[in-house]
Each structure stands twice: as structure tokens, then as C-alpha cells.
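Missing here is one protein chain; the remaining ones are kept as they sit in the complex.
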Amino acid sequence: MSDTVQTAVVGVTGYAGAELARLLLRHPRLKGKPPVFAGRVDERDAARGGVPLAEIHPELVDSTGHGLLKQEPFSWDLLASRGVEVLFLATPHEQSREWVPEALRRGLRIIDLSGAWRLTEAANRAVYAFEDADAELAAATQLQAVYGMPELHRARIAAARLVANPGCYATSVILALKPLVAAGLVDLSQGIVADAKSGVSGAGKSPTAKTHYMYAADNLSAYGAFTHRHTGELLEQIGLGANEITFTPHLLPIPRGILSTVYVRFHEPQTREGVAKIYHKFFQGSPMVRFYDKSLPQIQHVARTCYADLGFQLSPDGRRAVIVSCLDNLLKGASGQAVQNLNVIFGWGESEGLE
Amino acid sequence: MSDTVQTAVVGVTGYAGAELARLLLRHPRLKGKPPVFAGRVDERDAARGGVPLAEIHPELVDSTGHGLLKQEPFSWDLLASRGVEVLFLATPHEQSREWVPEALRRGLRIIDLSGAWRLTEAANRAVYAFEDADAELAAATQLQAVYGMPELHRARIAAARLVANPGCYATSVILALKPLVAAGLVDLSQGIVADAKSGVSGAGKSPTAKTHYMYAADNLSAYGAFTHRHTGELLEQIGLGANEITFTPHLLPIPRGILSTVYVRFHEPQTREGVAKIYHKFFQGSPMVRFYDKSLPQIQHVARTCYADLGFQLSPDGRRAVIVSCLDNLLKGASGQAVQNLNVIFGWGESEGLE
Amino acid sequence: MSDTVQTAVVGVTGYAGAELARLLLRHPRLKGKPPVFAGRVDERDAARGGVPLAEIHPELVDSTGHGLLKQEPFSWDLLASRGVEVLFLATPHEQSREWVPEALRRGLRIIDLSGAWRLTEAANRAVYAFEDADAELAAATQLQAVYGMPELHRARIAAARLVANPGCYATSVILALKPLVAAGLVDLSQGIVADAKSGVSGAGKSPTAKTHYMYAADNLSAYGAFTHRHTGELLEQIGLGANEITFTPHLLPIPRGILSTVYVRFHEPQTREGVAKIYHKFFQGSPMVRFYDKSLPQIQHVARTCYADLGFQLSPDGRRAVIVSCLDNLLKGASGQAVQNLNVIFGWGESEGLE
Partner (left out) sequence: MSDTVQTAVVGVTGYAGAELARLLLRHPRLKGKPPVFAGRVDERDAARGGVPLAEIHPELVDSTGHGLLKQEPFSWDLLASRGVEVLFLATPHEQSREWVPEALRRGLRIIDLSGAWRLTEAANRAVYAFEDADAELAAATQLQAVYGMPELHRARIAAARLVANPGCYATSVILALKPLVAAGLVDLSQGIVADAKSGVSGAGKSPTAKTHYMYAADNLSAYGAFTHRHTGELLEQIGLGANEITFTPHLLPIPRGILSTVYVRFHEPQTREGVAKIYHKFFQGSPMVRFYDKSLPQIQHVARTCYADLGFQLSPDGRRAVIVSCLDNLLKGASGQAVQNLNVIFGWGESEGLE
């Protein structure tokens, strides 16, 4: 495929958008081809051609002049006039749900970071309460969507027009469980537990009572037990029944990073070597997953990287395992995975621009 | 019983010792009767009668003059000469294991904050690798020990000569599970999961690689899966087989507080009201446990208090529950519970000096 | 004077209000006489007699039943019917400016935690841009206000009807400087520098971009150089000209606490003993100030206490000093000082209920 491509990003103002901008601006295949940044821009700013990145994310300013790039007023014409081929949406779910059909109609490839198109089953999607103006079109669009986790769907992503980039918690838990469940080791009748903890950037940039420093700091809180929106992704991607996994997210007093502690019980006693072998085989050829043979991963080693780190501990009798899965929620849990999908689509090295 | 008592504290230099000092110094029954602080004191300090609390814990200095109290060189004679009746040991496990028999011989009541005497079963105790000089004496002493959790053993504590104050993690998990397991609701064959997270003070005051700010801050790490020393307390106090619970502790980037997320599966579907009723009944008359009817507890509401907070969420089908249990590891998880035991022993209000 | 008093608190929902509630509820002189909590309450809550403290500040719930107390809909009649004599206002500046004249008319004593009445000079007050409906009444009221720092104005506070409780930063800097400036040591022509750092609770409870965890954590930022509203308090209380002090506040990534580093140059070389003597003398009889003879104070030793801690370092030639002043911005910097003022007014021990 082609050696480079013109991208566009909608939603650069948020945390994931900032990381996406950073990754795309320094991607070796996109040198001299910065993304078009587009979004809602007020009148005064529109008059000056948009808002300079330097004002949105001062940390993007460097001697290369990237800070001078602007978030311009979004329009389909803008994208067309710039020759955009790939559109990244770091937008609210509802907006992605609305825009994607039109983007497909205009021949764009889309990598959508929202939850809009991740779920195949209507029952699982209910939690989002989408109100599709054209239900038929939405259904047809949904059929085109590929769940954007290269470790599971590399070939389908390469051919996809619409990539539904996975949720951060979901990525972390699916990577931990899929290899063992797919290998038939896990006794699903006994129930899996996924206890996940995320840094505050996962809660978004809007100031709320829960993102106030005084609430988050020196604290830990559980939320969304049995109800979190990422649950559907776990069920569909791992292949589980609704009662076969209990997933509880927690809000950690750190800026970024997710650690999921996943508990499984096996049909038969396992050895450490046997379980490790399954992971090694599953992630062979997957450069963004690092498997720890001797210790358990920690958030400090994945924060600000695009990797997912995995490790596990076996019970003395070999019948239970605790799997620890870590990633940066804004990178492998969002923008890093989005760029990984870009690499897959264009047949570039899967880890290009991600290390 | 008597209206006041002379106490002594060994180990005031550590984090739990500091909290113990603070609680005893302001306890309404001990007004004008400060504890005797005793411990290892070097020669130079011994010459000036010990080390002023003001130098050990500047935060204890106030206008009452408590900062002038000293940690004096420990000797049994010192305790005797001061008329000490109750001895708090905030000492390493090995030291408690060695000193307690002698303390009992001298007629002292002991509240031991270490892990030395908590475990009845030799198999569970193996993890400590105690080397008792006199195995027979140790065994006889062990028989006198009462596990110091008033919510479970109030009557026995009142009569005890030796109270083995529970571990911080153990307190948190036992309070969450005991009511439901005792009521026969929990299907033990499916396995319980206790995912616990603790602040850094739980790792002790010695500077180590793991307590370095750069290791702990902005991080989360799991440790001791299947091997943590508090596991034995869970098995004995809740009444579980070794394979019926999986317990994984984590190191949180906060100074103090534990949150345990506990996962159970029930024999039969339950209602929210039914489960709540069991907790309410179990903790009736237990002032240091606060049960949340409408939300889940968080660390911020227990930090620096002597309470344990409990709440739970039920799965839609009523067959699973996530129980959240919070406490301050240095208070209800250590020194607060120690003083609660003192109150129980002397028949004082169980929450006196703890609010 | 009387042995107890009926108080009321307006503004219990904020951080300072919560601390004020906590202090008053456990004050030994106010046992069995909890404050009346009054404020804006919506209709639905008014119908149930107000909002239980347990819902506003879960951490105030304990076995004494304090959590059952309610914030009731404010009215002057409510205060009258409950026999309120002392009114604490933890309200926005504008509201205090409006309410205080009426409260005085009704014979209440007021301890106002806002900035409404702290400044005598109109020029210094300009920064607040008060719009007084009745300028004459405001001027007359201002004349009655006493700046509520007992270490400076103990006698006048005892007799005051209106106590203007000092700003947190101002308290910290004034305590550091007043003794040395009053003693005539400081060369004002060379300019004093006060570099102050405060925890996030100082920025208030409303979620804003600056109180978002992602902004405050792992960060430090300066703000308000040459323009901060507490500057006027420094000038008036220390007795400085506008160009004689440069004050710069910073936002620290901690929940609470202020540390001010204050730099002075002396007319003549000083000795450590000489300077220390001035501080000792100035704060003799001031139980809420702790002076460090051998080291510099730190935030960790004042956080959650009502003390202000002071220490200093002299340059080798004795001509310059760095003074470090620490306090908890919500306690000695707000509610602790407010209760200290209550103690002074009623002739109780100045530190009662504050240790």
C-alpha cells in the first residue's frame, strides 16, 4: 500500500486527542504530512483560521513548529479539500454514531475512538441508548465495523473501512483473558473476576466532582460494578455469557494507567510453563504486547508507552491463576491502539511510531 | 471494672506506634495517665532519660506537653515500677513471639499488634517461620491468645490476657465476608476473590526500594498473590479452605487506607434488602463498623478514622455480589482496633477515644 | 463570661465549613450544643427539614449521631428561634458583605471567614470590587471589624462584635514577618519576598480546570504574582508599603497545607539567638504557634492540625534570613483560627477544642 497518507483528527482538545496528535505528528510515515485538526471552533477563532495547537496543548510546542498548526472549523469540505483519506474520531459516542455513515459515504476510512460502533449485539449496546436517525443505515454501518484490536483481528482490520477502537478497560481485560479462554483452559462455570483500576485521565477532561483533585487524591473508589459500558466488549470479544464475568472498575489517584487483576479457575491443574506457552504463542507477532515471564507488570512501566504488559501467578495447586494486565489508558487503551490500527491498515510495521 | 489503667507501648517509633500514642494520649479514660513508652534507646539517649516524643514524632507536640514524654529504655523493671497493667506491643513478629510469654508470666495483659499470635493452625503459621526457644511454652501461650476483632469475639476478648490484634488486610476482608459466609449464603465451591489495595504506610517505615516515592507514586503494583501472610487469618476467622479464597494485595500511591473489593457467588439468588439485613444484624452493637445502604464506601471517608466502612452491589440476577470494605490500615487495621480491644477489656464504651 | 454558647454556621458545604463543623461538634464547651447549620436548601430538601450532614460530609458520620444534624433553610428567624448568639459565615465575600450589617443589627456576634471585612483601606479593598447597597452602613460596619488574628489583636477580638477571620496565605506570612518587622530589624527598603505554596483545597470545592486532578497532580504553578487579594492584609497588618513586599502564591499538588518561604534582609547583622528570642517573646502566650529552634517546619507536621509552625535560617553573615512558615489552610488558615477567635471572645482557653 501507499507509503504515507493524509489523516484528520476530530477531537484534539481531549486527553486522547492530545496523545493522538503527538503520535501522528512524530510518526515516521507521516513526516511533513501533519494531520488536519478539525472540530467545533467559535466564530472569533474561526476568523483567525482556527485555534493554534500551542493554545490547546502547550506541551506540543517544540522547535518543529507543530504548535503553529490549528484546529480548524470542521466541515466535510475541509477534509475533501485537504485530501484526507483517514479520519480519526476522538469524539463523544453520539457524535461518532451520527457522523460515521456520512464519512463512509464520502469514501473515508475511519478509526473511531468512541464506543459508538464497538458492540455487535443490540443487547450489549443498550447501555449507550443510541438514538439512530436512520436505524437501517446504522445497522448496515455496524456490519462494516471491525473491533480494532490487532492482536485479535489483524487481518480484518487491514481490510476495514470502519475500525471501532476498543475501550481502555476492555483492552486490558481482553488481552489478559482471550488467550486462556480461547485455549479452553478456563472453567467459565465458576466465574471470572476482573478487578480493574484506572488513573483519572480515564474520566475525561471536563471538571466534575469526581475529577476534582480533592476527591481523587489520596483516595480509591469503586464504581459501575455490574453496569460499566465496557462489559459488553468483554462478553463479545472473549466470548462469555453475561454471568461468566464480574467486572469492577476503580478510580486510582494517578494521572494515567490501568492495572487489571483478573482471576480465573481452570478445569484442570496447570503448570507455569504451560500457561506461559499459551500467552507466548497467542502474542507471537504482536509487538505491542510484552509478556513478563518472571514478575508481575506494574503501571509505572507502561505509563506513557503504547505497550500492554501481561504477567500471571499460579496457585500452588495449579487450579487458579491471577493475571495482571497493565497499559496506558490513553495509549494502548486509546490513541496508541488507534495508530497501531493505522499501521495495520497500511501494512506498515505494527509498532512504527509507537516506541 | 476499673475506671482507668496504666498502659505501656513498645514500638512508638513506627507508624502504628505513632497512631497508638496519639489515641492513648487523648483517650478520655486515660487522662493524666499517659502510657509508658519503652523501647530500644541508645546509650547517649538513655543518659538523658530517653528520647522525647517531640523528636520522634514532631506532630505529637502540642500545648499539653505530650511532646515532652520520652521513649525510655525498655526493661521489665521499668514497667513494674510504673505499675503498668496493659502492654501494647507494636513490635516485629519475632520480638512479640519472644516477649509475650514473659509478659504473661509477670501478670501483664497484652495487646500485640504483630502477627506473632494470630494464627491457631501451625500450617498457617508456617509462613512466619517462628523459631520458638521453648516450643511447649509457645504452644501454651498460643492457646491463651484471642483474635482481637471485637465484632467477632467480643466476649472472649473481654476475658483475654493476650489479644492478638488482627492484620490490616485481614480485618478489611473478614468484616466483608464473615456475615455472609456465616449466614450460609456464599457458594464456597465457586471460590471467593478478595482484591485488596493498601496505602504505603502498610509497608512500614524503613526506606526500601518499594517505599521510595519514585516507585510508589503514579504507580500500582500487585504483590504476594497466593502467598501473603494475612491469608491464614482469612481462612481461620472466616472458616474457609485454602482453595476457597484468592487474595491479592496491591500497593496504592496514597499514604494510608485499604480498600478491599470482595467477590462472592451465592447458592441462591438474593435481594438487596436480604443481604443488607444480614449485615445490619451482624454488626448491631458494633460501633466501629459503618454500613452503607445506598453507595459504596471510599478510602477518603475512612482515612484517619477508626471506622471500617462496608457496602455492596448485587448482580442483576442476584447471584453475585461485589462487597467493598474500607478502613485506615493504621487505625481500624492496627492501633484503632488495639484501643477498641482495650475498651472491650475494661468494659468501657467500645468507641471511646476513637471518634 | 458564659460557659457555653449557641452557634450557627452558614456555609457548611465547603471545605472550610466542613472543618468548622468538625471542630464545633467536638468542642468541649459546646457539648450537647451543636451548631445550627443554615444555608441555601432546595425545596425538596426543605420539605424534609434540610439536608442531613451525613449526605453533605459522610466523614462526619459517627456513633454520636452528628450525621443526623441537618443544614436547614437559612432565615434570620431560624437563628432567633434557636437562640443563636454567634454566627460563623463561611460564605462568599459578597454574601458576607451583604449579611453582616443585618446580623449586627440583630445583635449577633459574627466571625466571618470571607474576605469581606478584613481590609481597612479602601485602596486595598478595591481588588474585591464590592458593590455596597448602603455605602454609609458598610463604612460604619467596617469600623467595627477586628482582624481576627489573636496573636496580634487578642484584646480587641475579645471585645469585638465582628471578627474578620484572616486569609490563609496572609496568616502564614504575617506570623512569619510581624515579629521581626515590629522589632525594627528588617530593612524594608531592600524589599521582602514571600513565596507561598498552598494545597488544592485552598482553591475551593467547585470543579474547575485548575482543580482538575490532571491539572494539579504532578504539577506546580505560580499565579497571582503582584495581584493576589491577600496582599492587602499583609500591608495593613505588618505595616508595609505597597512596594516593600513581593508575594507570589503557588498551587501545590497536595490536598491541604501552606508553606511560605519568606526572605528578609536586616539593617544590622543578627545572631540566631537574637532572632529566636524575638520570636519566642512575640508568641509567648500564643498556644497555636509552634516555634522550631533547631529545624525548619514542614507541611506534614501541620496538616490537619490547628497550629502554625515557624522556623528560620540565617545567612553566614547574619544579614539575611529565610523564614519558613507552615499551617493548614483550612484550620489555622480558616476554621481553626475562627474557633480560636471564639475561644478568645468567651475567655476560654485559647487552644480548647483545637488539639
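Chains here go by letter, A, B and C, matching the order in which they are written, and residues are numbered from 1 within each.
Following the convention adopted for this analysis, a contact is a pair of C-beta atoms (placed from the backbone, for glycine too) under 8 Å apart; a residue touches a chain by one contact, two chains touch by 3 or more.
Keep in mind the model is a prediction, meaning the values are calculated, not measured.
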item: Of B:107, B:207 or B:241, the one touching the omitted chain in the full complex; value: B:207
item: Residue of B:101, B:148, B:191 or B:255 touching the missing chain in the full complex; value: B:255
item: Touching residues (missing chain, whole complex) on chain A; value: 58-59, 61-64, 218, 287, 290, 300-301, 304-305, 307, 351, 355
item: Residues from chain C at the interface with the omitted partner, ascending; value: 190-191, 193, 195, 197, 215, 217-223, 225-226, 243, 246, 248, 250, 252-255, 257, 259, 261, 263, 265, 296, 298-300, 303, 313-317, 319-320, 322, 324
item: Absent-chain interface as seen on chain B, which is shown; value: 15, 200-201, 205, 207-209, 211-218, 253-255
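Heads up, the rule we're going with is that only the chains that are shown with their structure count from here on.
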item: Maximum centroid distance from chain B, chain identifier (CA atoms); value: A
item: Rotation angle superposing chain A onto its copy chain C by C-alpha atoms, nearest 5 degrees; value: 180
item: Whole-Å gap separating chain A and chain B, where each centre is the average of the chain's CA atoms; value: 41
item: Whole-Å separation of chain centres (CA-atom averages), chain A against chain C; value: 47
item: Chain centre separation in whole Å, for chain C relative to chain B (CA means); value: 37
item: Contacts with two or more other chains, residues of chain C listed in rising order; value: 218
